[in-house]
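Removed from the display is one protein chain of the complex; every other protein chain stays in position.
Let's turn to subunit A:
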Amino acid sequence: MDGRVILRLEQLFGKERVLTNQTDLMTYSYDASFATQLEPKEPEIVVIPQSTEEISACVKLANEYQVPLYPRGAGTAQTGGPVPVMGGIVMDLSRMNRILEIDHKNMQAIIEPGVVQANLNNALKEYGLFFPPDPGSAKMCTIGGMVANNSSGLRAVKYGNTRFYVLGLEVVLPTGDVIVTGGSKSKALKSVSGYDLAHLMVGSEGTLGIITKLRLKVLPLPSRRGIVLCSFSKLEQAGEAVNELFRSGILPSALEIMDQQCTKAANLMRPQLALPENEALLVIEADGSKEEVASQVKRITEVISKFTDYVKFSDEPEECQQLWQARQIVGAATGRLKPGGFRVYGGEDICVPLSRLPETLRKIHEIARSYNIVCAIYGHIGDGNLHTSPVINRRDKEEIENAKKMIEDIHRLAIEMEGTTTAEHGVGIVRAQYMEIEHGTALEVMKAIKRTLDPNNILNPGKMALPV
């Protein structure tokens, strides 16, 4: 690294916000992915900006010295997305975390990219509003990161993913120029004026620009929720039940599946749950007003009862909390399936057509068995998104190798099932190898867009199978 770069960065940010210590570089070598656990990638410099102007100047400087630059939020990605695979500068945006305006009259919020999802929702609650996309990491992930990865979560089945809530973005382009998408002065809730650049940025994973300000659409916060918990002896019955729910005109706010290993894990962690360890457990949520929830819960229960006798339901807040517990703890609980178990985040985000879900679940378990790996699967059955959770011993080298092969097989399976390798987490480095097979010639268009916006290949290089 050219010594002048550090000097110039220090002039720009002040010494306090330019980090070059060994320990600092070490701690920016990872995100939440399994891949970076195994192969951390250290940056040469870390900077912590506080304004759009600083970011723009920094990007221009990176262009001047031809140094790669990697934007990063809270580092909760499971894809290696924010790690510096080619050296250079990591830009930690988590300190730009101000909520600039809650414009409740216009049903929108204007925020900086480092605002954590849960913090925005806490602030919105006062106004009876909410920002619906809810990844499992809502308590720690930044909304800048959510937009960059177009993430979603449990309630995507009803509310969709982050994309639907992005009205406009302020973006520092890879050249350092600043643009505002979605209308530079607009506060409109809908606009079809011009190319939809805001949504070009959504899911671009920091390769096309650094998001510095966000204008987000928010919705009225439902006052209540109800939960239906039901168990099925066969996976196929669960699949049919979900299909029947949709055909009966019911759209739940969450529609979650846990397989046998998951219920086993949840029981291990909280024995008082006493869940039946059948092939499939569904946890279904309805939201709305008190009356709406009561009637929805009743209708859901009627439909489900055609397929199984094990149905529990409630629309009382405390009981709902009880019924929801199983789903709430499952991610952490899977580690209990094996003494000293380590839950691997890999092959964790595939999505397949609803009609092929039971088949896919069975095939994943076959793959796991062939590598002799303990594996639990849960996910958003309402949109076909499965979170596979292999559990290994973190210090067993052979098991690590097997887990890698298993992850590869699961991704191939998703494509074979007419699905995708990633529904809400992103591509980063861990799924770059499937970009061509998933997109064919469309990948060439993506590459062309990248080359046009980022001629020097400065922003987040080495990701998403884009040119390096």
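Methods note: a contact is a pair of C-beta atoms (placed from the backbone, for glycine too) under 8 Å apart; a residue touches a chain by one contact, two chains touch by 3 or more; residues count from 1.
The rule we apply is simple: contacts and distances are computed from a predicted model.
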Per UniProt, the name of the complex member that is left out, chosen from "Putative tricarboxylic transport membrane protein", "Chemotaxis protein CheW", "Glycolate oxidase iron-sulfur subunit" or "ABC transporter permease": "Glycolate oxidase iron-sulfur subunit"
Sole contact to the chain not displayed, among A:L100, A:I179 or A:A332: A:A332
Sole contact to the chain not displayed, among A:I48, A:L208 or A:C351: A:I48
Absent chain, residues of subunit A that touch it: 19, 21-24, 26-28, 30-32, 36-37, 46, 48, 74-76, 92, 94-95, 116, 118-119, 137, 139-141, 329, 331-332, 335, 340, 342-343, 345, 394-395
